[in-house]
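What follows is a structure written as structure tokens; I'll ask about it next.
Missing here: one protein chain of the complex. Every other protein chain is in place.
Chain IDs A, B and C follow the sequence of writing; residue 1 opens each chain.
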Amino acid sequence: MDLSYTPEQEQFRAEVRQFLVEHKADIPAHFGVNRPSDAARAWQRLLIAQGYAARNVPVAYGGAGQPHDIMRAQIIADEFAVARAPLGLVNQGISMLVPTLLELGTEAQKRDWIAPTLRGDVVWCQGYSEPGAGSDLASLTTRAVEDGDDFVINGQKIWTTTAHGADMMFALIRTEPDAPNKYLGISYLIFSMKSPGIEVRPLRTMTGAAEFNEVFLTDVRVPKSQIVGERGQGWKVSNSTLKHERGMLGDPNAALARMRNLLALMTAQSTDGVAIMDMPVFRDRAMRLQGRALAMKCHAMRLLTAADKGEDLPLARMIVKLQATELNHEIATLAVDVLGEAGLAYDDEAHMRANEIWQKRYMFDLGMIIGGGTAQIQRNIIAERGLGLPRELKPARPTAA
Amino acid sequence: MDLSYTPEQEQFRAEVRQFLVEHKADIPAHFGVNRPSDAARAWQRLLIAQGYAARNVPVAYGGAGQPHDIMRAQIIADEFAVARAPLGLVNQGISMLVPTLLELGTEAQKRDWIAPTLRGDVVWCQGYSEPGAGSDLASLTTRAVEDGDDFVINGQKIWTTTAHGADMMFALIRTEPDAPNKYLGISYLIFSMKSPGIEVRPLRTMTGAAEFNEVFLTDVRVPKSQIVGERGQGWKVSNSTLKHERGMLGDPNAALARMRNLLALMTAQSTDGVAIMDMPVFRDRAMRLQGRALAMKCHAMRLLTAADKGEDLPLARMIVKLQATELNHEIATLAVDVLGEAGLAYDDEAHMRANEIWQKRYMFDLGMIIGGGTAQIQRNIIAERGLGLPRELKPARPTAA
Amino acid sequence: MDFALSDDQTLLAEQLEGVMGSLSTLTRVRRHADARAEMFAADLWEGMTRFGIPGLLVPEAYGGLGLDILDAAVVAEVLGRHVVPAPFLGPVVAAPLAIGWGGSGAIKSRLLPRLAGGELRIGLAWSSPAGERNGEAVIERSGRLTGTCPFAIDIAGSEMIVVGSRDGRFHLVDRAAEGLSVTPVTTVDRTRSVAALVLDDVAAEGLALSPSDRLRLDYALQVMLAADLLGSGSRLLESAVEYAKARHQFGRPIGSFQAVQHLCADMAAELEPGRALLWYAAHGLDAGLPDAGESALHAKAYLADAARMASRKAVEVHGGIGITDELGLHYWFKRVTWSGQAFGGAIRTRERVACLHNAAVLPQRGAA
Partner (left out) sequence: MDFALSDDQTLLAEQLEGVMGSLSTLTRVRRHADARAEMFAADLWEGMTRFGIPGLLVPEAYGGLGLDILDAAVVAEVLGRHVVPAPFLGPVVAAPLAIGWGGSGAIKSRLLPRLAGGELRIGLAWSSPAGERNGEAVIERSGRLTGTCPFAIDIAGSEMIVVGSRDGRFHLVDRAAEGLSVTPVTTVDRTRSVAALVLDDVAAEGLALSPSDRLRLDYALQVMLAADLLGSGSRLLESAVEYAKARHQFGRPIGSFQAVQHLCADMAAELEPGRALLWYAAHGLDAGLPDAGESALHAKAYLADAARMASRKAVEVHGGIGITDELGLHYWFKRVTWSGQAFGGAIRTRERVACLHNAAVLPQRGAA
């Protein structure tokens, strides 16, 4: 155990801090709702030039071209968090499509799409899930038939975030209906959201916001050149994308920050003249959650060290989504209990007051327990792949390639 | 809702009370460990004569021959509980074998076995589970082959209580190895524990006591006349027996009595000069369990009323074992926490002091969650039979006939 | 002994179930929830009035049905099942009881018949069971009220308000009284009407409830919330079971997966004993059983926990669709959140039991 950093790393940390001080004025006030604002894109370009964003993407494709260095990446993340500065754009194009293209795209696809995506000039949405294909994603039925040099797509996608502002979609489409099993026969296609035949309908959720959309695809034409990876191999291609998505989940710094806010709330609120913080039943729950948040923070540091050494800790890695989403939900649940009747107040997002955010999180975080593989699916994965228990009779999802 | 009793019922209650006052001296001080003591058998004969025990068994077979009357039965149970008087003998022969014989036995079997069993002169043990057949009881492999007028049994049974003191065993034995499925081909046999080839080995459990035994059967001969019900139909016969067993579980009066003891403990014990009862975290847990115990008590009254009217409430009935065993375990868990370091003291049964009983219950009650159908099996039953959800691919147990 | 609903009560539940099933449809609830203005669901109230609900607890002498707390609980359960966005706790429970037990003969004659007929609706401003939050309370001085009540209910469409003051007493205030300002509060459960009241020397008519009747009123309201929780919780279970039967993944209904089965089994196992506990608590208030208060508080706390558990597990069984507006599951989820917290959450409610239950235990300040 050594929680200190090397002199070179501390020097690098100092540089990051210096950068953040110098460029305080460049931090965009608004990032934009569906599309990045001009200021956000300018900030992103600055971060790429500085080597803080798109770090490992080659310069030829518009990235920073830095060598892999997980400790430096973490130092950047930590310092940006301390300065409350956004670490560039965070979207599915950058986190999922770009790594996929780098791994499996043609040279032309890489040249065409990576740089504008990184710059925020092209915004992507994801077309994986369908109303009938949730946990059993591979049973998707949106299909494409060949017509000359094009595919013609018909079907429906769901849970599509930012579909309204997106320029492009990357999607899983069934192109080979006669494949020997459902996993084969799917292709990974990319196409413009301006294509004729695309209709986007917002999907309202329990929080009152429309965080997701349904996308209806009717005779949408896509040139065959816009397939990523092999035809019929889209399941494998998407698994490489999902692998990248998983890293996005469960930021332990965020859980600890929430805990601090919750403890402040408990100190400020009182019932019958007694601060909630002085009520042992609530305090015990708060301390329990704080211990869990600290454990997850330590767990993340352990995973970071392993990744830095090129080691994999499969079981430790697989539990993160289950534990982190549950922890967030429990923090919100305690806050709702702490606020009591007062915590029932709730408006739509525009009018939401400081305390109302907890009621929203109580619901939103339940969605996070379900989204991206439900808690039940996570437990299957932990049991079968992490602990080596025999497979369920019908597996939840085939082992990632 | 009417929680009062009819004048006739109140009159009956008065009679029961009067009986208990008059016969206070007859209450046996010791019931005996493996076999009922002489005093216990005398008490049992008195209760049968009075119509309080073996109420619904015909006089011809040694019972009290009373008509079915659930309310009177409950009044008897309540008054005996208040007087802390044992309501006669409680054993598997009386609760399981006797009802089975009454339903499916031959006239000779009824005449031979019911009366001595009721009187406590013949003690039975149960031979159902095997080391390889627990949740999947129907996969049992102890087998009997025909030899003249006898069956010859070989195999092993487990979880056999009071096997040491028992005169007789009722058992499930595979008699038809070629039956079309595992449920058919089992027969329900009764035989003497004095038969040559029977070896009983105590099975020590985590509490330190040997509440169970293993029974090894080697070339044990049983006359064919000692089959109960049809040959090969033992699974159905045993299900009628299991039905009777279920009524034995989850006495809500016992849970409420334990809660009272726990609250007394919390009032008596202190840490740093503060009574545990004045510590809100423990008090909240205690009140939560008290609410659950009260709910189970009300639930039992609801089931009793339904039974009295000849109605069945399947879902309400099916949840009792799961909830009652969990509640008991939670009460013991809180007691262990309340006692802290002091609650770790533990001796074997002979030397156990008043507070140590909680540590024993903490373990014993976990066994109750598992025994007689694990909590997981109970949830399957609730989901499939109580809520009508589709069957698991491999069912836990076929629907009772 | 007969631990069951009477035939009349069973009939009441069945018939009301039919009425509310046809009136309080998802479309209707959604329309109510989407309205941004202060909400009074006149059509639903009208349906309840045709059924006689406003007069449930009004004595027959004043034109009501003169029924019991248990009858009202049966009704509350059905309203919870259908997340009925109409007033209930104020005009149907609190007002008839407070006026019936504490009003002068004149007040009773003046108000009870109008309450029974459904034409007079009375809201409830009374936060004491949940505790005085951050010092907000209403003070009575010389028959006039001053202060704030941040969580007044059933105010939309009401002509009067029953107001509880810090000293535990109840008062009748005119909705149009001078010095009373009402600000609607949108809560997470849009099927309930909540407002924040500010009272500046407002004229009020005192209701002379005995201390024990004040407690009975409190307990009756906790029982109604418990019944609402049972209704919405049970409906969430039913929705989950239906969805688990219909939804297929991996070539089989998801209800055949053990994980989904066990989510549903746990919901049922928790909710079912709550039903008996609720009946016992309501009947205890009607029959004056010595443990009625304890049972009422236990029922509220038990069902707040059980219904919350059901609300979460039902969403999990539904998966993604459960967090959307598609099936409207969230209306039940939110109703459970509201009913669980209103008039004191489970923890605070259990602390009240502890104080009641064991006189040897001094009430502790340090419990919420």
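Heads up, the rule we're going with is that a contact is a pair of C-beta atoms (placed from the backbone, for glycine too) under 8 Å apart; a residue touches a chain by one contact, two chains touch by 3 or more.
Bear in mind the structure is a predicted one, so any value in this text is a computation, not a measurement.
Sort by label and list the shown chains the missing chain touches.
Answer for the hidden chain's contacts among shown chains: A, B, C.
Check the options A:Arg55, A:Arg119, A:Lys182 or A:Arg283 and report the residue that touches the missing chain.
Reading the full complex, the residue touching the unseen chain is A:Arg283.
Of B:Phe19, B:Trp159 or B:Trp235, which one is in contact with the hidden chain?
The one listed residue touching the chain not shown is B:Trp159.
Under the stated touch rule, tell me which residues of chain C contact the chain that is not displayed.
Contacting residues on chain C, toward the hidden partner: 257-259, 262, 364, 366.
Tell me which stretches of chain B touch the chain missing from the display.
Those residues of chain B that touch the unshown chain are 129, 131-136, 139, 158-159, 203-206, 212, 269-274, 276, 278-282, 336-338, 340-347, 359, 362-363, 366-367, 369-371, 374-376, 379-380, 394-396.
Which positions on chain A touch the chain that was left off?
Touch with the absent chain occurs at residues 1-5, 9, 71, 74, 263, 267, 277-278, 280, 283-284, 286-288, 290-292, 294-296, 298-299, 301-302, 304-306, 309, 315-316, 319, 322-323, 376, 378-380, 382-384, 386-393.
Methods note: only the chains that are shown with their structure count from here on.
Give the label of the chain whose average Cα location is farthest from that of chain B.
In terms of C-alpha centroids, the chain at the greatest distance from chain B is A.
Provide the C-alpha centroid distance between chain A and chain C, rounded to the nearest whole angstrom.
40
From the C-alpha centre of chain A to that of chain B, how far is it in Å?
Chain A and chain B have C-alpha centres separated by 53 Å.
Give me the residues of chain B that touch two or more other chains.
Residues 280, 284, 393 of chain B touch two or more partner chains.
Which chain C residues reach two or more other chains?
252, 257, 260, 347, 351, 366-367
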